[in-house]
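Let me begin by presenting the structure, written as C-alpha cells, before commenting on it.
One protein chain omitted, others in place.
And then subunit A:
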Amino acid sequence: MNQDEQALDFSTVIASTVHDMKNSLAMLMQAHSQWLARLPEAQRQGPEQGVIDFEFAHLNGMLVQLLGLYKLGVNQMPLQPAYHELDDFIEAQLAAHQEVFASRGIIATYEVDPLSPLGFFDRELIASVLGNCINNAIRYARESLLITVSDEAGQLVLSINDDGDGYPAEMLERQSDYVQGINHSSGSTGLGLYFAGRIAALHQRNGVGGRTEIRNGGPLGGGVFSIYLP
C-alpha cells in the first residue's frame, strides 16, 4: 500500500511536469511560427525547418501520450464517445502534420468508405493514437502515407499505411506483448502500441472491445497499423 502511494506520487510529479512541458512547447511552437511568418519567403523553407516541424510534432505527440498513460494509470481516462464524420476527422489529423509532410516530400492521402461516413468513438483519444501513428509512419515512409477507413463485420477499421520497410519481424510476432505492456524494452513505439491498445479496448459495444493490429504489406507495401473499433 505504502509503496503504491509512493509510486503514484512520483507519477503525479512526472505528470504535472509533462503538463508544464506541453504548455511550454505550445508557446515555443507558436512563437516559432510567428517568427517564421516575419521571415522573407526564401528563408522560410529549408531542411532545418523540416526537422523542427517534425520534432515539434513528435515531442508534442509523446507528451500527449505520456499524459494519456498517466490518466490511464490513475483511472482518469474519461471516454466521451460520439458520432463523428470520418473524412472530417482524418483530414483534421493530416492537416495538423501538413508542414512536416511538405518538408519531407511525403504525399498523404486518405480513403473513406462512402457507405459509412460516420464513426462512433472518443474524438480526442483516437486523435492522439492517430497522431502518434502518423508521426511514426512519417519517420519510416519514403514518399507516401495512406489512411484508410473501412467497415469489417460492423467494426470500424482505421489503418495507417506507409511505404517504408515495415515493422521488424520480432515486433510483429510479439505485438500482443507490447499491447499488454509486457515488453518494456523498446522505447516509444512499444509504449505507443500499449497506449493505442488500451484506448482501443476502452471502446466497447455489447461486450466486444476494440483492438489494434500491426502487420506489413497493405496497399503501399510498408508497415500497416490498424485500430478496430466496435
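Definition applied: a residue touches a chain if its C-beta (ideal position, glycine included) is under 8 Å from a C-beta of that chain, and two chains touch if they have at least 3 such contacts; residues count from 1.
Note that in this section contacts and distances are computed from a predicted model.
Asks: Leaving aside the chains you can see, what is the UniProt protein name of the one that's missing? Options: "Amino acid ABC transporter permease", "Cytochrome c oxidase subunit 1", "Response regulator" or "Xanthine dehydrogenase family protein subunit M".
Replies: For the chain missing from the view, the UniProt record says "Response regulator".
Asks: For a quick check of understanding: of A:E55, A:E85 or A:D151, which residue touches the chain that isn't displayed?
Replies: If we include the chain that is not displayed, A:E85 is the one touching it.
Asks: Taking the full complex into account, find the residue in A:A37, A:A153 or A:A169 that is in contact with the omitted chain.
Replies: A:A37
Asks: Specify the residue from the set A:V13, A:L39 or A:L118 that touches the hidden chain.
Replies: A:L118
Asks: Using the document's contact rule, name the residues of subunit A that touch the chain not shown here.
Replies: Touching the missing chain: residues 19, 22-23, 25-26, 29-31, 33-34, 37, 60, 67, 71, 76-83, 85, 88, 91-92, 95-96, 98-99, 115-118, 120, 124, 205.
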